[in-house]
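Let's look at chain A:
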Amino acid sequence: MEAYFSLKPLIAVLVSLLASGLIVLSGSRPNLREAWTITAALAKFAITLSMMPAVLAGKYPEVALFTISPGVSLALKVDPAGIIFGLSASVLWILTSFYSIGYMRGLSEHNQTRYFASFAVCLSATMGIAFAANLLTFFIFYEVLTIATYPLVIHKETPEALAAGRKYLVYLLTGGVVLLLALAFTYQIAGTVDFRPGGFLSQQVGQDRLMMLFMLFLVGFGVKSAIMPVHSWLPSAMIAPTPVSALLHAVAVVKAGVFGFVRMAGFVMGPELLQEIGALGIMAGFAAVTIILASLMAFRQDNLKRRLAYSTIGHLSYIVLGLALLSPSAWSGGVLHIVNHAAMKITLFLCAGAIYVKTHRENISDLNGIGRQMPLTMGAFAVAAMGLAGVPPIAGFVSKWYLVQGTLETGQVALTGVLLLSGLLNAGYFLPIVARAFFSPSPGFSKYSEASPWMVIPLMLTAVLSLLMGLFPDQLFHLYQLASNVAASVTGGGVP
Partner candidate 1 sequence: MSAAPVLIIAPLLLFAFISILAGLWRTSLAYISAVVGGTLSLAAAVFGLFQVLTEGKLSYHLGGWPPPLGIEYVLDPLSAFMALIIVFVGLVVIVYPPKAGLYQVPQRAVPLHGMIMLLLAGLIGVVVTGDLFNLFVFLEIYSLSSYALIAIGGKHALVASFRYLMLGTVAGSFYLLGIGFIYFATGSLNMADVARLLPSLYASPAIIAAVALIFIGIGIKMALFPLHIWLPDAHSYAPSIIAAILASVQIEVAAYVLIRMLLSVFQLDYLRLQLPVMATVGWCGAAGIIFGSVMAIAQRDFKRMLAYSTIAQIGYIGVGIGLANPLGIIGALLHILNHAFMKGCLFLVAGGIRHETGLREIPWFVGLGRRMPLMMGAFAVAALSMVGIPPTAGFFSKWYLVRGSIEGGNWAFAVIIVASSLLTAVYFFRVIEKVFANPPPTSSTGTVQKCEPPPRILVPILILAVGVLVLGLSNAVIVTRVLEQVVAPLFSIAGGR
Partner candidate 2 sequence: MRWLAVPVMALFLALMLYATTGLPLRGEPQAPANAHVSPYYIEKTIEETGTPNIVTSVLADYRGYDTLGETTVILAAGLACLLILRRGKGL
Partner candidate 3 sequence: MIERYENVIIDIVCSVMVPLIQLFALYVVVHGHYGPGGGFQGGVLFAVSIILLRLCLGKEASHKKFPPKLAAALAASGMLVYMLTGLAPMAAGGAFLDYGHLPIPGVSGAELRFLGITIVEWSIAFSVCGTMVLLFDVLAEGMR
Partner candidate 4 sequence: MLEEFLGRYSYFMIAVLMTIGIYGMLAKRNLIKKLIGMNILQTAIFLFFIEGGGKLGATVPVIDPQLGNDPAKYINPLPHVLMLTGIVVGISLTAVALAFLINISRTFHSLDEDCILKEMSK
């Protein structure tokens, strides 16, 4: 585990920022503008992928730009956890870019330049979050992500969209300032904010202050990762265009919050410290409650995207739960679930978007028989939905397997129950959609066909991706190895 200097992380972050500038400049020529988006997405993916071998070999590319506050520099460092997150974001950005083009053109939306530019900035910030080498750098990109997403949330510029945007800002900025407090507190008591596997805080700080710090982190990251009492911005933000919901609300923004938990639990406070102050129980408790409640609330949603949103809330808590369990398997499972859930959930959202573009229907009760008109779309939907429910051999099964194994290893049988129950609930709220789509009669539902290939191909790809990741968890991008590397470095234990 050594670091070496490389500009690649920086380029990976900057490439989409640059693209955003170019997009704004070429705003009047849609083809050129979208070419920039695609180019940037591909470049970003290539760069991220090229760092993979080194990371797998235990050599972490690192670049420290300049001191941003005395003692802290704006530094990027690619470690296994970071590259997992970065990779999932950059892969899915490519697909989402194609999809966005189809979606935006399909609906002939207004203000596409702003949309694509903000999207690129968001991706830049996401990569920054993934590769941040210290908490301050992390925080900077974290807040940039919050702000850059705002234009996307209010994209429709209707009163409801504006209201959702306000709600979004209130929640996320509140989380941000709480995180700022936590960050400043950390810096004051530790004198450093550089991430270190196993954490850099020590027990000497004192039980009370550590607990307080933990609570601040919990609220700060909890808002973004939509932990239960502070989740309600996520369903509201579903008013955004579907690609936004897909990439940001399934991959980038909420995952940034979850990734924050990874960083906090594994690299700031350290699992042992959290164990000692009894914080893991709190985390696990919140996560478990969120998993169950979110699944139950998902039942009540008729709007497809809102149902997906609640499902997202639940699945984010899987990851948090995995982190809280502290066993190597659970950590691997949690980290792996970041990717797996991303692939599956984005498929679902893309499907929802394709349906919306074609039929302008958003409610599940209106979707009777749609599967016959749009078989590819709904097929992909079915694959991803089953994956989320934990049906083997789809990706969701793998991460869930490790999570369950983690609960058993640590003897938390109640949590095993929670996981299994929520698997059932997942199946319970997803399968009716599939069933309705394929098996219900569809009066007057024959004039529709598949959406444009711009949209269908990406969603097919993501579905295939989630299938492949379930079948060969380690072959594709060596995700499993990376995840277990993270788990091993953080918990210090061996990999089962």
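Inclusion criterion for the candidates: all candidates are chains of the complex that A comes from, given by their letters.
We take it that contacts are C-beta pairs under 8 Å (C-beta built on N, C-alpha and C of every residue); 3 or more make two chains touch, one makes a residue touch a chain; residues count from 1.
Bear in mind the structure is a predicted one, so any value in this text is a computation, not a measurement.
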Touching candidate for chain A, same complex, options 1, 2, 3 or 4: 1
Complex contact set, residues of chain A against candidate 1: 66-70, 110, 139-144, 146-147, 151, 154, 157, 161-162, 165-166, 169-170, 173-174, 177-178, 180-181, 184-185, 187-188
